[in-house]
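Left out: one protein chain. Kept in place: all the others.
After this line comes chain A, so read on.
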Amino acid sequence: MTPFQAIAALVLAGGLSGCMTTRIATVYDCDGVVNDPNSTRLVTAYFWGLKQPTDIKPPCDSRSNHLNSVTVTNTFGHFLLSLVTVGIVTKQRVSWCCAPYMPAVDTLGMGPAAPSQPSSAVRKP
């Protein structure tokens, strides 16, 4: 591989992958699957920040309604876009992770028997 190819590969790699990621995390646990496109948004600011995207309101379960983490990613492409437009267009990818709603541990067998149900068909070998 020539030096030119090596540099080209590095630039390609930088362009294809995120080159700056900032994550704020409280607990590494989410109430949804990882890489869910429904929990990611590409946001854009214009004119050196004079026009900003509106705040994101993630649809977390209203019973807990908290976030556990937020990740902001800037790719090499985003950097290039800002550079070429002299800061007129700036993009970032924002992902969030809702805190799972975890009801308190219930205890079974404390009170009276559960309401009568069709009795279970028990089969043993």
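Just so we're on the same page, a residue touches a chain if its C-beta (ideal position, glycine included) is under 8 Å from a C-beta of that chain, and two chains touch if they have at least 3 such contacts; residues count from 1.
Just so it is clear, contacts and distances are computed from a predicted model.
Chain not shown in the complex: UniProt lists it as "FAD-binding protein", one of "FAD-binding protein", "ABC transporter permease", "Alpha-ketoacid dehydrogenase subunit beta" or "NADPH-dependent glutamate synthase". Although one chain is not displayed, its contacts with chain A can still be listed: residues 1, 5-6, 9-10, 12-14, 16-21, 23, 27-38, 61, 63, 73, 100-103, 105-110, 113-114, 117, 119-125.
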